[in-house]
Every structure is written in structure tokens, then in C-alpha cells.
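As you look at this complex, bear in mind that one protein chain is not there, while each of the others sits in place.
Labels run A and B following the written order; every chain starts at residue 1.
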Amino acid sequence: MSALAQQLPAGVEIPEIPWAAISPELTLFGAGILVLLLDTAGERRRSASAIALVALLGIAALAAIPGEAAPVVVALLIGAGVVQLALTLWLHTRPRLLGAVLTVLAFAATIGIAAWQYQAAANGGPVATESLLADMVAVDGVALFTRFVVAGAGIITVLLGFAYLQDRRIHRGEYYPLLLLTATGMTLLASAADLLMVFLGIEILSLALYVMSGIARRDMASQESAFKYLLLGAFSSAFLLYGIALVYGATGTTHIATAGAELADPATPAGLVFAGIALMLVGFAFKVALVPFHMWTPDVYQGAPTPVTAFMAAATKVAAFAAFLRVFTGGMEQLAWIWVPAVSVLAAVTMIVGAVLAVVQDDLKRMLGYSAVAHAGYAAIGLVAVSDIGTGATLFYLLAYAVMSLGSFGILTILERRQRKAIAIADLRGLGQRAPALAAMFALFLLSLAGIPGTVGFIAKFGIVRAAVDAGLVWLAVVLVVSSVIAAYFYIRVIVAMFMDEEPAHLADLPVPPASAASTGVSVAAVAVIALGVLPPAVIDLAERAATFAG
Amino acid sequence: MSVPAGYYLILAAALFSIGAVGVLIRRSVIVMFMCVELMLNSVNLTLVTFARINASLDGQVLAFFVIVVAAAEVTVGLALIVNLFRLRASTDADQVGALRA
Partner (left out) sequence: MTPVLAQATEGGAAELWTFIIVGAVALGSAFGLILMRNAVHAALMLVLNFLAIAVLYAVLQAQFLAVIQLIVYAGAIVVLFLFVLMLLGVSREDSLTARVPGQKTMASVLGVLLFVSLAAATAGPFLGDASVCGSEEALTGTGDGVPCLGLAAVNAAEGNLRGLGFLLFTDYVWAFEVTAVLLVIAAIGAIVLGRRQEDPSELVEPGSTVLPARRGSGSAATEPGAGPTDADEGAATETSEATPSEGEERT
């Protein structure tokens, strides 16, 4: 290392690697590679696992010898190696279950690390609030919050998917590595302090999602939606990238905070500033699905396998909004007069169009897709408030939406297993009598999506309204209420079908699926909807304290 | 008799717009995908021009990453296209003849 440093010309410095800050990404990526390795090793799975143990021991030794790493880190690395070996020995004949268990463990570890980082940051510990690793990584409140939500969504997605993927014969071994790698991309995106990292994070998470949406290889709808997603995703990435290029041209840097300050300088050519912001806005609007850049959402949500849709709705939205928040609210606060009017109009149109189009849908997945569009509009209000309250409200809204969407798409996975087809509203008739618990939970999620008091949806919407009024955007709050009233119609329509209508004969013969991992996942989401709806202050406080951007 | 940097930016803007129009008007999925590649290339041209204007190599490094991303995207995109056509060929008998050509 030192010999190398001597050869470097003046002014070139090797950056210090903040291992602690990037450990969640390393954990997720490492777990992804491990699961992939164990899947492809076939009969030699146990040997592969032993090799992985040796590799982890080697890393632990490398970390321990210079005496820099804390003993707990070394212990954790050794522990991870031993645990994966033990699991492989136990489950070596059931590769998918092994993959699922390891994936859940990796997500749980990520939550653990994020909790430790949050604790450390709160105590002024090793996790700094400024960008690290040559100004590429920001481990700030927004990043930590996103890590929690993404990893939690990942665990529930694994639970939802297992039986569903088996039934559809699409339980490929690559599914779990892809899930972990998408999550890697999301955490990278959420902790990007540089526009280049924003671009790479978006590409990583999108690329893995394209493959996951197309994992049902024999299903034409899945393939077409995956390709549509890829084409429009690449198209929007080009716009985002053009915007980044113009920001680089105007400021000479891609570091978000520095570039934001430079852009606000009156000496910067105004044309570059406007065009750069507009193009980046188009790119982000595509990614978070604001009208008129939403047309991929319903198709992709409908075509992708339902557990993948659940993960897309819950986690992608959080990660994309985290980057949106960091670049716009965090980086370009002084330029708010340029982009706030544009985003406000987009948000208002999105709320109305999303809700109206959802009303006319019959397929439930498609309906929830349009409802996701409307919810993106609600979350965007917190963005245009350009305040800590607004950022906190958006973050809390995204957490709430993640829980609600995981729950409702989870119910759909269970019902699709039962009826072996896509679910329309007519297929739900009489579910209240046949499977009261399932129907009650679905009703709970729908009521929460509609924003009925007592659920997390209400608290989240209330927070958004408060942020909007606080920022003087009363008209947006009014639009939100109007949109919610329209949206309530179709949520109620589903509930009426479940509880008021008679069950048709062809449905009565179908067995109600037994309790499974998916129902556990859905139940967890249901508990979260009520718990966050009843005792929210602590979490809202957490979300508001998470509204920090690293410089 | 010399070239201001703006000319390169105009050329890049033209290529970007042509690519965007191509995505909107073409029906062949492969050609649409090629048009997206053209757009990414024009962004690279912009980045390289700005690197020269700003006298820093960062723009060239960014362009380098864009090339990596484009290559990865093409791999997945073409895999999807091949699968899509294969599926269509096996489900739609009318198309099989056309595909065999």
C-alpha cells in the first residue's frame, strides 16, 4: 500500500475506505453471490459452502490482523461463515429453501447493521454525516431509513414468494440472488452522494428488476411487461443522464451538494441550469411514476410475478424517492423556485389521474398499479414542501405505502394461488364468508390505502397534509383530499364485493389455501398497518429525524 | 476557422433528439433499443465535450461508466428480446414461417 502510494503523482490520493459505512451493501452483495454459488454448485453444494466458510475466515483474518477492525466485526464474519455452512449441511437437498433462508438472514443482518449505524450516528460515532469514500457515499438519515424499509420489504417478499413461485413453476435459483442484488442497488441509490452513484444505483436496481419481472419465461405477459419496463427504463435513464451531463458541464462536478451550490451561483449559465434540472426531473419522474411518465407502471405491475410486483411497489419507490429527495430537496434547495412549481403540477396531475384511472380497472393488480401512481403523487407533496417536515412526511409515507402494498399484493399472491389466475374484482365475491381472516386483512390494507383513521395510511396522509399546509401549498392538500375521495370509491368497491356479495358456485369448490409463509408475511404487514396507525409518534419522530442530508 | 465547443454540444443534442424520435416512431423493438443506445452515445459526446471545456478528466470517466452500463443493459435487453420472439414463435403459428426466414 505505502509503496504504491509513493508512485502516485502529486495530488492523487487513495481514499480511505469507510468499511462500516458501506457494510450493508457489502453484506447484501456478498449474500447474493453466496446464494448464487450455493444454487449453481448443485450436488457439490456442501463443498462450495465449506469454501465460502474458508473465504469468510480469510476476510475475518485480514480484518483482524492490522488490529483496525473491532472484535465484534471479526466475530460476525466468522459467525456468518459458520451459520451458512450449518444451514447448507442441514438443507442441502432443498436448494430453494436454503436460498430463501439465507436471503432472509442477509436482510435481517442489513437491518441490524442499519440499526447499529443509526445508533452510532446518534451518538456521534464512526458513521459520519458527511459524504465518504471520495465524496461518493452519504450515510445520512435518508439512507439509513431507506435501508430499514428495503430490507424489511425484502424479508416479507421472500415470505410471499416461496409457494407462489413453486406453483407457477418459476422458482428459479437465480431469483434470490437477484432479489439481494436489487436490494443492493436500492441501498446504493439511497446512499448516493454523487450523481454518478445515483445513476449507477438506479441502473443496478432496474436491471435486476427487469430480469425479475421477466422471470416467468413462458408467460408472454410477463415477458412483454419486462421488455416494456426495460425499454422505457433505459429511455428515461438517458434523460436522467443527459441532465447529469449538463449539471457536470455547468459546475464541473457531480457531487450533489457541491453541484447544487454551484448551480445556484448566478454566474452559472442559466440555460444549462434549467435544462439540467428539467432533464433530471423527467428521469426521476419516470422512476417514481409521476403522470405523464407513468405509462409503464400498470403494465409492469400487472405483468410481473406478483411477489416481484410487491417488492417493486414497496422498495423501489422508497429508494427512488430517497434519491429524488437527496438530489432535489437536499442538493438544490436554493433552486426550489425553479423545480417546485413543476413538481407540484406533476404531483397534482398524478394524484387525480392515478385515482381516476384506478376506478375504471377491473383487474386488481392493474388497479393497485394505478393506485401506486396516485400514491407516488401523494409522496411527492412532501418533496415540494422543501422542509425537514416535508422530507420526514415523505419518508414516513413511503414506509406506510411499503407496508400497505406488501400486504395487498401479498393477499393477491395467496388468492392467485387459489384460483390459478389473475384476480378480478368479481373473483372476490363471497371471500368474506369463505376466508374471513384473509378478507379482513385485505379490507384493512385497502382501508389503509384509502386513508381511513386508525390505520397507518391515515397517519401518513395526515403528515403529508401537515407538511403541505406548513409550506403554504394548501391547494395541493385540497387536491390530495379530492383524489383520496375518488380513490376511496374503488377500495370500498372491493370491500363490498368481498363481504356483501354471494359467492359464485365455481369459487365455492376451490380450497382455501392453508396458512403458509405468505400468510405470515401478510399478517406481519397487517400488524404493522395497525401498530403504525395507533402508535405513530415514535416512528414519525424517527422519520423526521431521518430527514438529514449529508453535505 | 476553428470550432467552438458549442458545435459539439449542438451535434450531441441533435443525435439525442433523433434517438428519442426513433424510440417513438419505430415499431421494431430491436430498432427502438438501438435508438436508446444512440441517445446514450450522444450523452457521452456531451460528457466528453464538457470534460474538455472544464479541463478535467471526470467527464471522460463518467462516459466510461455509461459505456459499462449500456453494455450490461444491452445484454439483458437482447436476452429478453430473444426470449420474447422465441415465445411468440411457439405460440403463434402464423409467425413461425416469417421467423424461419
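Definition applied: contacts are C-beta pairs under 8 Å (C-beta built on N, C-alpha and C of every residue); 3 or more make two chains touch, one makes a residue touch a chain.
The structure presented is a predicted model; accordingly, all values stated were derived computationally and were not measured.
Student: Since one chain is left out of the picture, which of the remaining chains does it touch in the full complex?
Tutor: A, B
Student: Check the options A:G42, A:P341, A:P453 or A:P504 and report the residue that touches the missing chain.
Tutor: Selected residue, touching the omitted chain: A:G42.
Student: Please output the residues of chain A touching the missing chain, sorted low to high.
Tutor: Residues in contact with the chain left out: 8-9, 12-15, 22, 25, 29, 32-33, 36, 39-44, 93-97, 133-137, 163, 166-174, 177-178, 181, 184-185, 188, 194, 196-197, 200-201, 203-204, 207-208, 210-211, 214-215, 217-218, 242, 246, 249, 269, 271-272, 274-275, 417, 420.
Student: Considering the whole complex rather than only what is displayed, give the residues of chain B touching the chain that is not shown.
Tutor: Interface with the chain not displayed, on the chain B side: 1-22, 24-28, 30-31, 33-35, 37-38, 41, 44-46, 48-49, 51-58, 60-61, 63-65, 67-76, 78-83, 85, 98-101.
Heads up, the rule we're going with is that only the chains that are shown with their structure count from here on.
Student: For chain A and chain B, what's the span in angstrom between their mean Cα positions?
Tutor: Centre-to-centre distance between chain A and chain B: 27 Å.
Student: Touching residues of chain A toward chain B in the complex: what are they?
Tutor: Touch residues, chain A against chain B: 196, 199-200, 203, 207, 210-211, 214, 217-218, 220, 223-224, 226-227, 230-231, 234-235, 237-238, 241-242, 244-246, 248-249, 252-254.
Student: Please output the residues of chain B touching chain A within their complex, sorted ascending.
Tutor: 16, 19-20, 23, 29, 32-33, 36, 39-40, 42-43, 46-47, 49-50, 53-54, 56, 58-59, 62, 65-66, 69, 72-73, 76-77, 80-81, 83-84, 87-88, 91
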